[in-house]
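Beneath this line is the structure, given in structure tokens, with notes to follow.
With one protein chain removed, the remaining protein chains of the complex are shown where they sit.
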Amino acid sequence: MSVDDEAGAAHHGYIGDKARYAQRMRRIEGQARGVARMIEEEQYCIDILTQISALTAALQNVALGLLDDHLGHCVVDAVRAGEDGGAAKLAEASAAIARLVKS
Amino acid sequence: MSVDDEAGAAHHGYIGDKARYAQRMRRIEGQARGVARMIEEEQYCIDILTQISALTAALQNVALGLLDDHLGHCVVDAVRAGEDGGAAKLAEASAAIARLVKS
Amino acid sequence: MSVDDEAGAAHHGYIGDKARYAQRMRRIEGQARGVARMIEEEQYCIDILTQISALTAALQNVALGLLDDHLGHCVVDAVRAGEDGGAAKLAEASAAIARLVKS
Partner (left out) sequence: MSVDDEAGAAHHGYIGDKARYAQRMRRIEGQARGVARMIEEEQYCIDILTQISALTAALQNVALGLLDDHLGHCVVDAVRAGEDGGAAKLAEASAAIARLVKS
């Protein structure tokens, strides 16, 4: 469960770049479809692995961009406004960072 | 460029499980589409990051499965048959492993 | 170059747990020494790789702990006090997170 505020969406850091992020994910979706096709066409393993490494790197970059926006907007807003000084948002962000580092 | 043999596809390690791997990649494609939609719907950043971590882990598992099959088939065959004792295939596999570890 | 403030050290988030972090790094140092010894004693490769994976995970956990403290102290303080709303500290933290995710 996310510690989101009710008003919610309007504050999400990535909103300004929403179209750009969505487009990057659509491209990643296309890359995943491409890998599925490579497998169906019995292409060479190593070439498939190369595509998967590229896909993983692209996903990490989207995640790092979203996280940077999140820290700079949601977390900063919570630090300034929150009665707990943003502690809940920070704990949530740290947990997300740990998942990214370990995945 | 891959060090593939001409006869090629028939030896690829993953072929026996082709349908299963292709299906897993189709599911990953669906997850990527889901993330794109979450962004378009302005869902909460942290929830999106959680999905991306899950997606990355799923991709890694596909890659590790393909790699295991590749080592057990293509590389083993090359070690047995190749005039170079499979050295080219091994170097290629090691490079793919390095890309996975670093991505 | 770090965007540290002059007064500096006294605000570092991890200071309260300094002894604990230093102790964890001393244990990691000991593990690294153990791996060097395993190599010198020509122990089995796979056992050495297992130790290196454990070492890497231990290092990541130290880094994630330090980062969490850093966000909750240095970055929060900068957000509250800084004329730039902590933007420089946030950019610096994001760059450190990217290095951790990609390493």
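Note that the chains are named A, B and C in the order they appear, and that numbering of residues resets to 1 at the start of each chain.
We take it that a contact is a pair of C-beta atoms (placed from the backbone, for glycine too) under 8 Å apart; a residue touches a chain by one contact, two chains touch by 3 or more.
These figures come from a predicted structure and were not determined experimentally.
Q: Just checking the interface: what residues of chain B touch the absent partner chain?
A: Listed in rising order, the touching residues are 60, 63-64, 67-68, 71-72, 75-76, 79-80, 85-87, 90-91, 93-94, 97-98, 100-102.
Q: Footprint of the hidden chain on chain C, which residues?
A: 2-4, 8-9, 12-15, 18, 21-22, 25-26, 28-29, 32-33, 35-36, 39-40, 42-50, 52-57, 59-60, 62-63, 66-67, 69-70, 74, 92-93, 96, 99-100, 103
In this text, only the chains that are shown with their structure count from here on.
Q: Mind checking the centre-to-centre distance between chain A and chain C? Centres are C-alpha means, answer in whole Å.
A: Whole-Å distance between the two chain centres: 22.
Q: Return the distance between the CA-based centres of chain B and chain C, expressed in whole Å.
A: 31
Q: Can you list the residues of chain B that touch 2 or more other chains?
A: Chain B, residues with two or more chain partners: not present.
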